[in-house]
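Since the structure comes first, as structure tokens, the remarks are kept for the end.
Heads up, one of the protein chains got dropped from this complex, but the rest are sitting where they should.
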Amino acid sequence: MALEPSSQWSDAGDGMLTVPVQSFRKVAEHLKNDAGFDYLRSLTGVDWGEDGLGCVYHLENTATGENIALRTSSTARENAALPSVHDLWKGADLNEREAYDYLGIKFIGHPDLRRLYLRDDWKGYPLRKDYDPSWNGIPEDNEETNDDAPSYEVTGDGSFILKRHPLFEDDEYVINIGPQHPATHGVLRFRVSLEGEIIRKLDVHCGYIHRGIEKMCESMTYPQTLGLTDRLDYLGAMQNRHALCMCIEKAMGLQVSDRIQYIRTIMDELQRIDSHLLFASCLAQDMGALEVFFLGFRDREKVLDILEQTTGGRLIQTYNTIGGVQADIHPDFVKKTKAFISYMRPKLEEYHEIFTGNVIAQTRLKGTGVLSREDAISFGATGGTGRASGWACDVRKRHPYGVYDKVDFKEITFTEGDCFARYMVRMKEIEESMNIIEQLIDSIPEGEYQMKVRPLIKLPEGSWYSAVEGSRGEFGVYLESRGDKSPYRLKFRSTGLPLVSCIDTITRGAKIADLIAIGGTLDYVVPDIDR
Amino acid sequence: MKRNVNIKSMKYEDFNDNEYIEQMLKELRDNGTNVIVGCLDSVIEWGRSNSLWPLTFATSCCGIEFMAIGAARYDFARFGFEVARASPRQADFIMVAGTITYKMAPVLKRLYDQMADPKYVVATGGCAISGGPFKKSYHVVCGVDKILPVDVYIPGCPPRPEAMLYGLMQLQRKVKAQRFLGGINKGISEKEYERLMTADINKENGKDDYDESGLA
Partner (left out) sequence: MFDFGVVTSWIHTQLTSVMPEGLAVFLECVAIGVCLLLLYVVIAIIMIYMERKVCAAFQCRLGPQRVGPWGSVQVFCDVFKMLTKEIIIIRHSDKFLYNLAPYIVILASVMAFACIPINRGMEILDFNVGILFFMAASSIGVVGILLAGWSSNNKFSLIGAMRSGAQMISYELSIGLSILTIVVLTDTMQFSEIVMRQADGWFIFKGHIPAVIAFIIYLIAGNAEVNRGPFDLPEAESELTAGYHTEYSGMHFGLFYVAEFVNLFIISSIAATVFLGGWMPLHIPGLDGFNAVMDAIPGFIWFFAKALFVVWLLMWIKWTFPRLRIDQILTLEWKYLVPIGLLNLLLMVVVVVFKLHF
């Protein structure tokens, strides 16, 4: 405010600082370099109609825990342009490509402004309010691989120059991994330039499972939007839905009962155990140790049994609702959960004996794919990945929600930042999750499991951001309302996108086999990246 | 000739769409067949139906359940779906587990083309059948049957592993009811094959780069 007098503070919702586009770059540089806002939590492109196209930036100072939300917009619809901040926060790189893809905002100075999700020959920008779905049909032909990265520069008279840089030289040996590949955990695609077996450069292609959830939400009522969150990161169904419910409840000013908070917290932790078990089994499978894969799935079924008994779903739970949960916990829930915990503790030892202690696993994981703490913050790589690099980024500690402020648990951090640390963080977190559940399971207070909420929910004008610690990082929801029964803009802060954006950095110089281990330990879920 | 479409330890009445299979069998019987060819067919179909190898292909949530049926509790190796092949050349059926988007559609089609005949498609879950909850999206193919010929649909979001096993048994029944010699394996003449191949090459000569990796 002091730096830029023309900026305006608005109090609607969480509060936001509107910065004019001319001085945005200056403000951003000041916040990053002088004020210590080193973590870009979320970057959201929004179509504000007559106010133009623009972006909302959520920043956090990791040292002090301060938060700020900025917004800036450009009124020229056809030639909307914002200054790029990819050099200040590395995580902005893919996020700006996403905003370009969704809304056609040109980021001046961005070195590689290709579409992120949609094909290069896609017509129009889907998140603009005037987009017409009939412009595009199911493509018949294969996608042309375009190895030119476009970038835009602005000239003195305000027009743009399009420059193209080759991503790969002609004589490079480029192989294509994915989208159908057993080790990409879904339909992610890498183009990898190799020298022998050593990776020189890696280019990520997303969007093979881009389902347009954010656009769909804009035409749905608030309770309807809940259904799609489970399908984003299907290994964090509970947590995703928890985040959206929390955000809507915050906007409504609704305080849910203690019982609901307890149930939600326990469910989140069960989901985390489920997800981390799947992580361990998939990592082992990718590395060729098939036995652990089956052990992980065997134990995971036990978690699913517990969840299924209460929610009726194995993977897609659809359990949280606005102001409560779908159904009260099953009478056997407490007993079964306790039985599971006492079953799981010794089983974890089995994993360590078979896999963690194995000399081959150790030599393959230790020292490969090192992500430094600075990079982790800059990319916004939260979750186990960030904590393995020494960044205490747990949302449960930073911005406690649910009943996490009432339980005593350790935030597992390592300093190595390599694959082994990422693996160990998650194995240890299984234990921590069990500790949390044990502290809560006996003291679930009596009360209602669903608050009284009207079926048609209208939120006041404003914008809100709330986040939970998902299974693989900070899962945030940015909600902008104009007072309607459906959101004006709903953005999900993907946990996986920052993880994918740092792959190129940490795989350089590693071998193909390391790429598999790195991909496995980063633990991304592709539908969560593509949304 | 009586043809057997029983699945071991499953009652015939337990299957839902017996009319469909009976219709298929009736058509086969009406055509009539040589006894020797018929016997050979039965053996081949018995072998094929009990050795259907899936392609490891998953796009989203259903993929996790697909992994679950391969894993300890549900173990589809019991039925002979043992070896999930990562290369489409070696797989017998593709289980379209998850949403297919516009960007993925040509890739999926290509994967299907890369598979060796005889090949089958199983549409798993709401998304693959009709677009499911993403029906209104601007980027989702509403039903994989718009781009591939689907043999079995397994509804659910995601289907339970038991449902998937049931669907796979239906696929087995379908394979058993088919006739390899003469029936499904029509084949094309060598001339026709050459023509198709060259037509394809000529078309491709226009583009100088094609994806050498062989996989989509």
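Structure notes:
So that you can tell them apart, the chains are marked A and B in the order they are listed, and the count of residues begins at 1 in each.
The definition used in the following text is that contacts are C-beta pairs under 8 Å (C-beta built on N, C-alpha and C of every residue); 3 or more make two chains touch, one makes a residue touch a chain.
Owing to the predicted nature of the structure, the values given are computational and were not obtained by experimental measurement.
Screening A:I68, A:A81 or A:I354 against the full complex identifies A:I354 as the residue touching the chain left out.
Which of B:I44, B:C142 or B:A163 touches the hidden chain is settled by the complete complex: it is B:I44.
Even with one chain removed from view, chain B keeps its contact list with that chain: residues 8-9, 43-44, 46-53, 71-72, 75, 77-80, 82, 85-87, 89-90, 92, 114, 116-118, 180, 185, 197, 200-201, 210, 212-215.
For chain A, the list of residues touching the undisplayed chain reads 173, 175-176, 181-183, 194, 197, 284-291, 293-295, 298, 354-355, 358, 360-361, 363-364, 511-516.
Assume only the chains that are shown with their structure count from here on.
Centre-to-centre, using mean CA coordinates, chain A is 34 Å away from chain B. Of all residues in chain A, those touching chain B in their complex are 117-119, 126, 131, 133, 136-143, 145, 175-176, 179-182, 186-187, 207-213, 215-216, 219, 227-228, 231, 234-235, 278, 281, 293-295, 297-298, 301, 314-316, 526-527. The residues of chain B lying in touch with chain A in their complex are 55-61, 63-65, 67-68, 71-73, 86, 88, 98-99, 101-107, 110-111, 133-134, 136-141, 146-147, 157-158, 160, 209, 211, 213, 215-216.
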